[in-house]
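One protein chain omitted, others in place.
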Amino acid sequence: MTLFCSLHDAVADNLKDGDTAAFEGFTHLIPHAAAHEAIRQGRKDLTLIRMTPDLIYDQMVGMGMVEKLIFSYVGNPGVGLLRRTRDAIENGWPRTIKIEEHSHAAMANAYEAGASGLPCAVFRGYLGAGLKDVNSNIRSLTCPFTGEELAAVPSIRPDVTFIHAHRADRKGNVLIEGIIGIQKEAVLAANRAVVTVEQIVDDLDTHANACVLPHWSLSAVCEVPGGAHPSYTHGIYDRDNAAYLEWDKISADHDSFLAWMKTNVLDASPEDLEARVSRLRKVK
Amino acid sequence: MTLFCSLHDAVADNLKDGDTAAFEGFTHLIPHAAAHEAIRQGRKDLTLIRMTPDLIYDQMVGMGMVEKLIFSYVGNPGVGLLRRTRDAIENGWPRTIKIEEHSHAAMANAYEAGASGLPCAVFRGYLGAGLKDVNSNIRSLTCPFTGEELAAVPSIRPDVTFIHAHRADRKGNVLIEGIIGIQKEAVLAANRAVVTVEQIVDDLDTHANACVLPHWSLSAVCEVPGGAHPSYTHGIYDRDNAAYLEWDKISADHDSFLAWMKTNVLDASPEDLEARVSRLRKVK
Amino acid sequence: MTSLDFTPDEMMTIAASRMLSNEDVCFVGIGAPSAACNVARLTHAPDITLIYESGTIGTTPDVLPLSIGDGELCETALTTVSVPEMFRYWLQGGRITIGFLGAAQLDKYGNINTTVIGDYHKPTTRLPGGGGAPEIASSSGEIYITMKQSVRGMVEKIDFYTSFGHGDGGDHRQRLGIKTKGPTLLITDLAIWRPNPETKEFVVTSLHPGVTRDDVQKTCGWSVRFADDLETTPNPTDQELQTLRALKERTAAAHSG
Partner (left out) sequence: MTSLDFTPDEMMTIAASRMLSNEDVCFVGIGAPSAACNVARLTHAPDITLIYESGTIGTTPDVLPLSIGDGELCETALTTVSVPEMFRYWLQGGRITIGFLGAAQLDKYGNINTTVIGDYHKPTTRLPGGGGAPEIASSSGEIYITMKQSVRGMVEKIDFYTSFGHGDGGDHRQRLGIKTKGPTLLITDLAIWRPNPETKEFVVTSLHPGVTRDDVQKTCGWSVRFADDLETTPNPTDQELQTLRALKERTAAAHSG
């Protein structure tokens, strides 16, 4: 079984310069470890897709790895703006980036359509909204029964999706619990999928209808305890809200940003994450 | 809380002559008790929707209650044909019925679209299939990005949906486990929804991502132990496969059918079902 | 406790909380809407259903979430569904009675901008964007908006239509084929506003205690209309204030990490 490998190898094998990639997670289970590995490996000219680009995309944008961002909410959730991304959009630092902006409903439907093998998603959306005028990928079609005009957006089909999850069993089947977000769709919509998990176990030991990804739908599975920090893994460790508040200061200027990236990402390793979550672990 | 009521009242209040109704269940959790109550109350001119019309629709068709059947597989699963329905379609006994026939994929998508408040479902289907030529509700539309022609069917929006489920809590929130089929979509697509449950409990006591219907999405909740028999309730009692095999003989002619209906439905009550499942109950 | 022992911010949250009932199924935006919804739940509307776009349905958090996806929301929810399901079955499916939104920029017809200040392609300030708001605004039964008043925030013309309110007013929603009511209520730190039934322009219907018409006009970028039967918002009760303050304290303690 070659599914299991180091995070280094999983990123090296599955993420190429110029790829369209999604590192998904809806506040919960954000794949920080995988994104940091991508930063260390210096990938460039990426098109990054995400409903809620937060710290990891802010970091990748700030490191100049990103050519285009496809998103629906580019904020630091509950804190405010993403300063590195804003700097790139407003001032072109460290490089100009293209953006393709949608609503959450559009992106959720577009991932769902990607997972469903469809070329586009159809929904009732963007009524009166300004994004239609600035994004040529927002189109419409007509219901052949009622004549209602519905919105259409292209389905999302990333070259590669990275997610973080709770557990994998020894065959590589993966369990996600709690706020499952768009994780399953992001994996099934992609050509390749890499999953970091908190733990590899004998038995997933879960509910019949839990969110489980079969091993044959995945490209690589890597055990990275703490791999979501400062996001969280439900029931295992809490969200590091303080780190999200701190990011607002760290990212406020170029020097403090670059210094933080050197210490905490470039000179760090996936093994460092476990220590960062120790004080956040749930007492059982 | 007026959500809880007797099955008699739930059917009387929510199913009218001429209604479009879905009694859904995908082999698992078929709402036999609710259908039998509808038969006892003598509703007529119904349009019945179901992916897999099985014994209950065969019984309702045989009792002359049905004007139209919308379906995708009209068989006795694993046994063979539905003899009463076949008799109605081939010979007009006891009355002629109209049919609108789809594939499973079309109906699953149509329920999903109904639950999503959309006028139609869009999917890749019916390629080369003959149903397109005999069902004017199978149409197409064109992806505005790729030009691919996709299939479209009207969304399913029943006046009322009946389902059977495992448990309700005391607020009327309902849990479904195991083969969840199309139950959630059938409820959310309908104007009204009636759920029979095995048991009303203090706490649903389940997984964070289990299939749960909030009480405010339902019209009535009735406690009817054994209410799925001869279908089953996963983990509580097994499918009565022998009863499905027997139905093939009972339904073979008019007299044996009518005699069975009198004894087992017309002269029976919802309370009789509990006894029928006693030997099928799982030993814990 | 005297009648002015509360801040305008507290008055805003409490006034908003009073508008919610046990029967409501509320799609909750983060920030002020989240505080108002949870104060309602902890006071007069214990059975209100709160839904966050992260997929958490019927959530009853003990502290306010920092993000829309904090673990607390899932732990205390009736159930948690995927994000596509949330937007398809629950929002687009028409099951939300009230969508509760904040705004960076707002006009008098309830149109909201949270996307950019300046030109979209060369923005002066790039804001976070719409997130769930464009479809919350069109698919929820009605929309409540809450924001602090300022001339920068409440403007004659917004820079970008992130979420459509009443457009140019009147029957503009219906003309676009939108079947829901749109903004029916605006609660600021100074007043309660409701749309004129015909023009759909927001009109002040109630001033918060101690607030003058002039206070409202000075912090609003459009020429304000006041209702003929202008009311005064009742003071927060002790229970309302204590509930809000305890919630904020628990929240601050939890988020300081």
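Residue numbering begins at 1 within each chain, and the chains themselves are lettered A, B and C in the order written.
By definition in this document, contacts are C-beta pairs under 8 Å (C-beta built on N, C-alpha and C of every residue); 3 or more make two chains touch, one makes a residue touch a chain.
This is a predicted model, so every value here is computed, not measured.
Chemist: Of the chains you can see, which ones touch the chain that is left out?
Modeler: Output: missing chain touches A, B.
Chemist: Touching the absent chain in the whole complex: find that residue among B:E90, B:D203 or B:D255.
Modeler: The missing chain is touched by B:E90.
Chemist: Can you work out which residue in B:A12, B:I200 or B:L245 touches the chain that's missing from view?
Modeler: Checking the options B:A12, B:I200 or B:L245, the one contacting the hidden chain is B:L245.
Chemist: For chain A, enumerate the residues touching the unshown chain of the complex.
Modeler: Residues in contact with the chain left out: 112, 115-118, 173, 184-185, 188, 208-212, 214, 216-217.
Chemist: Extract the touching residues of chain B with respect to the undisplayed chain.
Modeler: 26-28, 51-52, 71-75, 77-82, 85-86, 89-90, 101, 103-105, 108-109, 111-112, 123-131, 134, 148-149, 178-182, 184-185, 211, 232, 234-235, 238-242, 244-245, 280
The rule we apply is simple: only the chains that are shown with their structure count from here on.
Chemist: Computing the C-alpha centre of each chain, which chain sits at the greatest distance from chain A?
Modeler: Chain centre farthest from chain A's centre: B.
Chemist: Report which of A-C and B-C is connected by more C-beta pairs in contact.
Modeler: Between the chain pairs A-C and B-C, A-C carries more contacts.
Chemist: Just how far, in Å, is the C-alpha centre of chain C from the one of chain B?
Modeler: The computed centroid separation for chain B versus chain C comes out at 40 Å.
Chemist: Could you tell me which residues belong to chain A and also touch two or more other chains?
Modeler: Each of 123-124, 148, 178, 180, 211, 234 in chain A touches at least two other chains.
Chemist: Give me the residue numbers in chain C that touch at least two other chains, ranges are fine.
Modeler: Touching at least two other chains: 74-75, 80-81, 88, 92, 139.
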